[in-house]
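As you look at this complex, bear in mind that one protein chain is not there, while each of the others sits in place.
A, B and C label the chains in the order they appear, each numbered from 1.
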């Protein structure tokens, strides 16, 4: 799936380049677009599977060249690995002819332990895997 | 260095937990506080050493338990590794008695190549290392 | 109530000044601190009064002089007006010896109409007024 956007003035810092936490905001958006392509979203996941969401276990990014406001970028995202309770989303950020960043989100199937603030990883529903692979 | 703050309502997502890109915003703030402790900041670094800044080469984080608005957190940060052109900043995020996240930023000594959008890593000024170690 | 903070690198835009939407993020935080001073927060408001929250009906700000990263600011906030279903929160942002911004949030007592996306203003609970005035 490719999610396209323009980098905005407010996304950049005083050095005129993207303030890097925004890349993770865009990774998250790109993942939500992946879900939406399959007619899913966090709301329907909660309803269908009773999960709190798909929280992040770990995340990383490498930045290959700076980007600035006005740049049109595309994020290519796909689920690159399935584990019983976790799945890995890989992201590559392109600007015409160039890779500017790449990274991953390791997400888990978030089950609430009722008490606020406790959350555990449950076994990912088979149907979800099938839908995402379809 | 320990940087303390309260997680705010606006830092959390619809699941009531921190929207994860905010952790990187806090990592960056914690690094700026590290500089400030030594009477430095991005402005003085630019003036003193002619660099554009200390952009990120790569970054990662692991999230160990969810946090929510109202939580008081402390981020312990230090420069954990020096390379000729890069340095690693390590961050650990605590809430009373608990580690909730940890991560690193690999930053480089950013030299402008004049043309907008090009940036290369230069050799880190010795004085900077001495100041930060002091 | 006075809420104090330091403006961070990531709060500023390419002109080196605060990217203005952040002031509203800080207004919201200052309001949450007002609640916390009275041992309240959005969680306890929901539990006690069955409201969804205190959403904004309208909001404004005037910016008197630019601020940048490293600036220590204080936000003085108070509830300046009570209406049956709405209340007004006034904010003044100071930097040593200077007012740099001021604004207001008009908030309402948010009652859910069950269907997602509909929300109406209810009559503010008397106890809440008393607690906030105390």
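As a convention for this text, a residue touches a chain if its C-beta (ideal position, glycine included) is under 8 Å from a C-beta of that chain, and two chains touch if they have at least 3 such contacts.
Small disclaimer: the values here were computed from a predicted structure and weren't measured.
Screening C:6, C:22, C:74 or C:90 for touch with the missing chain picks out C:22. Checked against the full complex, the one of C:44, C:68 or C:90 touching the unshown chain is C:68. Taking the complete complex into account, residues 13-17, 19-22, 24-25, 28, 42, 52-53, 55-63, 65-68, 110, 116-119 of chain C touch the chain not shown. By the touch definition given at the top, chain A reaches the unshown chain through residues 8-10, 25, 28-29, 32, 36, 41-43, 69-70.
The chain not shown here touches chain B at positions 9-10, 12-16, 19, 21, 68-69.
Throughout what follows, only the chains that are shown with their structure count from here on.
Residue numbering shows that chain A and chain C use the same positions for more than half of their mutual interface. Work out the mean CA point of chain B and of chain C, and you get 28 Å between them. With centres taken as mean Cα positions, chain B sits 22 Å from chain A. A separation of 30 Å divides the Cα centre of chain A from that of chain C. Of all residues in chain B, those that touch two or more other chains are 25, 28, 42.
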